[in-house]
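Apart from one protein chain that is not included, each protein chain of the complex appears where it belongs.
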Amino acid sequence: MTTATVTRHGKHVLRALGTGAPVFVLLAVVLAALALTDPGFYEPDSFLSFVKRAAPLVILAAGQYLVIVCGEFDLSVGAVVTAGVVVAAELYGSFPDAPWPLVTALLLVAGGVIGGVNGLITTALRVPSFITTLGMMLILEGAVFFWTGGSPQGALPAAFRQLGRGSAFGWLPWAVIVCLVAGAAAMLLMRSDFGRTLVATGDSERTAALAGVRVARARIIAFVLSGVAAATAAVLVGGFSGVSAQAGRGYEFEAITAVVLGGVVLGGGRGSIVAAMAGAFSLQALFTLLNLQGVSGALESTVQGCIVIAAVGLGAADWSRLRRRRTNPSEGQPL
Amino acid sequence: MTAPRPLRGRPLRVRALVPAAALLATGLLASCTSDAPPDAPAAPGSTAATADGPGSGGQSEFFEQAEYERQLALAKEQPQGPADKPWEQMLRPEFTDTTRYKKDTAGGVHLCFSNAGVFNPWRQVGLKNMRAEVGLHKEITEFTVLDAQGKDDKQISDIQELTGKGCDALIVSPNTTATLTPAVEQACAEVPVIVFDRGVETDCAVTFVNPVGGYAYGAVAADFLVEKVKPGGKILALRISPGVDVLETRWSAAEVAFDKSELDVVDVKFTDGDPAKTKSVVTDALTRHGGIDGVWMDSGATAVAAVEAFEDAGQDVPPITGEDQQDFLQAWQDKKLTAIAPAYPTFQWRTPVIAALKILQGQQVPKEWKLPQPSVTEDTLDEYLRPGMPPLHYAMCGCADLPGFPEDWGGKG
Amino acid sequence: MTATGPGPLAPPRATARTRGSRLGDPVAGVWLAVLSVTVLGWIVVAARGGDFLTTTNVVTILQNSVALGLVAVGQSAVILTGSLDLSVAYLISLGTLVAAETMASGGVVTAVIAVLALSAAVGLANGLVVTGLKVNAFIATLGTAFILRGWIEDNYTGPAGKVPASFQHLGYDRVGPVPVSVFLLAAVAGAVWFITRRTRLGHHMYATGGDEHAARLSGVRTRRTVVVAHVICSLCVGAAALFLAARLGAGAPWAGTEARYDLESIAAVVLGGTALAGGRGGVTGTLGGVLVLAVLDSVFNQLAVDPFFKNVLRGVVIIAAVAVYARPRRAAKGRPTA
Partner (left out) sequence: MLTMQGVSKSFMGVRVLHDVTLDLEPGEVHALVGENGAGKSTLMKILAGEHTPDTGTITIDGTAHAFTHPAQARDSGIGIIHQEFALLPYRTVAENVFLGREPVRRGLVDRRAMERRTAELLAEIDVTGITASMLVRDLPVARQQIVEIAKALASDVRVLVMDEPTAPLADHESERLAALVRRLTARGLGILYISHRLPEVFGLSRRITVLKDGRRVATLRTADTDADEVVRSMVGRELTAYYPPRARPEEIGAERLTVSGGGNDRIRDIDLTLRAGEVVGIAGLQGSGRTSLARALFGATPFTTGAMTVGGRPLRPRRPRQAIRAGIALVTEDRKTEGLALHQSVRDNALLVTRAVPPRGGPPTGREITALLERVRLQARGEDQQALYLSGGNQQKVVIAKWLAARPQVLLFDEPTRGVDVGAKAAVHTLVRELAREGLAVLIISSELPELIGMSDRILVMSEGRLVGALPAGADEESIMRLATGGRRGGQKDAA
């Protein structure tokens, strides 16, 4: 015991890395490759612009992690992003001079509400979240375009787009700041009591419930946060690239891929949020690399597919080995 | 003795079953009622605006020299018809007799439309045009629209369904050129069919309404760059996604032009029509090639994103080609860009309705109704850019005179 | 979890069972749904002065269920086994292309074999990645999807190939009112039903899906089972591709993706009462699920519902249906929640 208490911190770090070790390796490799293909990549502004591009995915991954780690899925984030952008445009269409903080706040709240609905349906009605959020995806896409008659009726003003496009002090993109803040917040959350109970819930719902954890509540909160994260991403994406009827297309899968790439286990209870966000970074870096390498536009997705499978496959392998090594073998038989 | 045997055995069973079923079904029942046309779909040499199918020479299997030249010629010609109503104009019309379709329209006309879908702003603006046009004609008492949501399979069923609905005329906007041919041929037997936008590989339709076409579009854009960009300049070509015939023809035409020029096409990238991805692609291209001297686009959806990418990178926007989409025209005016916006005009959505009525009145219509395909240029920019329209609106909609404009198009009066 | 029966927290079994028998059997449920949706549709349409149950309509409904039906049947095989396949959409696209091109050059039979071989290969790959590399099926098949996509986009620039009239009969002929393709669906569904219900492999699929560890301890070759399930799924997808090729007369790179067959098929399967977790459900339910979606579509068509609003309704229907099935299951599972 005493030995343990001494080295506790060392072990803590080791575990945090251990769970996601492969992703950090991958990230390192890809970043190195980037440095080779494009020496200019690490000049502050070009690197910052890379982070800025990665920001939405990172935030989505953080949100997705919360949902996945408590044993659920959120397929609706992509639709939330699209909806967010379109709705913002629509709002500005009707109220051209609405203050951007208000609109942003509205979006975040709306995102939270959608997440809440997902959570309620999943917990109260016991619909598997895969289906709940899949349905929500259809509903959102349908509803938004039904409302806007197919395409948003307004443009996004520069003020609103600052967050996604502009920079503070002329050099530090707001998106990067938002990303850092969100990331820090997420990490703190996962260290907090709520975070730990959330993970425990994903690990063993019954245990958590019998320990007094309000399982349903915890899950709903996770969904709400995922929704808010998605809305934040919407603000960034909308800001970054303006109105588009397909702003969030495919984001749900990218986010989940990123999280899994980070060594987080679908089904819940295992994996760290840092690794999840690192997964998002690696994914974005990968896209950039493929782009710079000038891989034939068409083949990109093939390469991407292979790398994802390989990385996750390796991850699975390494992961279990790291686990076992630290276990008391005589009892080291997981059930 | 346990698992292995059945496990190996089973797939064989299925592998055998499926084709067996398929062949048996086809073979045994070939004699039964068939909704299919008696023989194979009409061979190439059809009137399809965009040739496709197995490669017919050229550097792209989409490139068809004859069609290419025809379009470039057409682009220069003066269309017949009212100058202020491009959607009623026609190029090199070869009229076809329609008396056999003549019908007493007093009892009201039931017009049907099988739409590929409304999955992009272009089609949404278009559909609004068409509905408004229908509104103009009191004799049209019923207008049925079935939306295939981009599914060829569904559109085939839609067409079959509509032919059974007692329509007086059927307008078809095919989702894919090749795949709808049989269904359309089938419909031709029942009702007068008007095909527009994309073609089908059959000339059974009474008329095929479409603008000059993709080659002209691509060429106009490319020629503009050839003219504006200094020789040896680096060109970035941004395409939506592969496999879309209309877009492929635009690119193949552009390629021809670029090959002839001094310009150096450094990158051809697909953007999936996603502005975010477009910005990334452009930014990366800038770092990779240390600057871009011209941007060619096969459609305007992401033009603004591209422009912004240059701004964000703190570089001047080079000559760029877009489309007649409101946000691009706006940016063009605000930022004083060197640009051109070839159009695939949405006013073509009005024409089929007009054509349908002509047909039902027995008036002759062109076998292929070629509409003009003007481009927005430096000089015509102000005339097309109408303030207060939504960003994804298409300026060349010929809708200014339609009832409910601009509100129904999302604009402000 | 190993089968220590319903957790002691569960409500008494008696109630669980009676509830189960009444509402529990989703298969009955979904066919009931088919019926009610049809009746409702008929009423609504009739109210609008239309006629819903016309031959053309019924034909259209059947016709529209074939492609999704084939995919969903395959999908249910994998889901039963506790896996998942997100690569079906791109496999269909590729399938149609291969079919059409081979038919254009070689014979129909060659094409059929080629497509099925391709499918089997993809299924095998999926299965091996899932079982061998232990990559979660969700990610594994997503990866496959990406790979196929790249392959398609790199090699095809649009509709390609040509399907001879002889083969198009599969897509267009009818026996009386019934489209030939429906027989194909029936045949495939029948085969899969037969495999899952009557053969050892089937039993092992249910076992593996229900509790992989327990199955393995009982001597079931779980890995092989999963692999074969994936192969079966892909073969069904291959069949779907062949049908679509026959219907479209050519190969279309977007045939599978624009129709969202990946998510749609999963929705249909779950709508049919098959548990996403695996181990429970079956083909019969899936067909019901497919029909529900098809009938809904047709009703929407009749009422000229805005295509966007359609999505809203479908989303609601899917969630609602699963919520109904979930109720008895919850009673049986008896998870403790305060």
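Which chain is which? They are A, B and C, in the order written, and residues in each are numbered from 1.
The rule we apply is simple: a residue touches a chain if its C-beta (ideal position, glycine included) is under 8 Å from a C-beta of that chain, and two chains touch if they have at least 3 such contacts.
Every value quoted in this text rests on a predicted model; they were computed, and no experiment measured them.
Summary of contacts with the chain left out: across C:121, C:217 or C:304, the touching residue is C:217.
Check C:127, C:251, C:279 or C:315 against the missing chain and you find that the one touching it is C:279.
Of the candidate positions A:23, A:68, A:110 or A:200, contact with the hidden chain is made by A:200. Although one chain is not displayed, chain A still touches it through residues 1, 3-5, 7-8, 11-12, 15, 193, 196-197, 199-200, 203-204, 206-214, 269-270, 321, 323-335. Interface residues of chain C facing the missing partner chain: 1-9, 11-13, 15, 17, 198-200, 202-204, 206-207, 210-211, 213-221, 279-280, 332, 336, 338.
As a working rule, only the chains that are shown with their structure count from here on.
Placing every chain at the mean of its C-alpha atoms, the farthest one from chain A is found to be B.
The chain pair sharing the most C-beta contacts is B-C.
A separation of 36 Å divides the Cα centre of chain A from that of chain B. Centre to centre, using the average C-alpha position, chain B and chain C are separated by 32 Å. Note on chain placement: the centre of chain A and the centre of chain C lie 29 Å apart, centres being C-alpha means.
For chain C, the set of residues that touch two or more other chains comprises 153, 308, 310.
In chain B, the residues that reach two or more other chains under the touch definition are 118, 242, 270.
Those residues of chain C that touch chain A in the shared complex are 2, 7, 9, 129, 133-136, 138-140, 142-147, 149-151, 153-154, 213, 263, 266-267, 270, 276-277, 306, 308-316, 318-319, 322-323, 326-327, 329-330, 335-338.
Looking at the complex, you find that chain A touches chain C at residues 121, 123, 125-128, 130-132, 134-139, 141-143, 145-146, 150, 205-206, 209-210, 212, 214-216, 253, 256-257, 260, 265-266, 296-306, 308-309, 312-313, 316-317, 335. Note for the complex: chain A touches chain B at residues 38, 40-41, 46, 49, 53, 56, 89, 93, 148-155, 165, 237, 240-247, 249, 287-288, 291-292, 294, 297-298.
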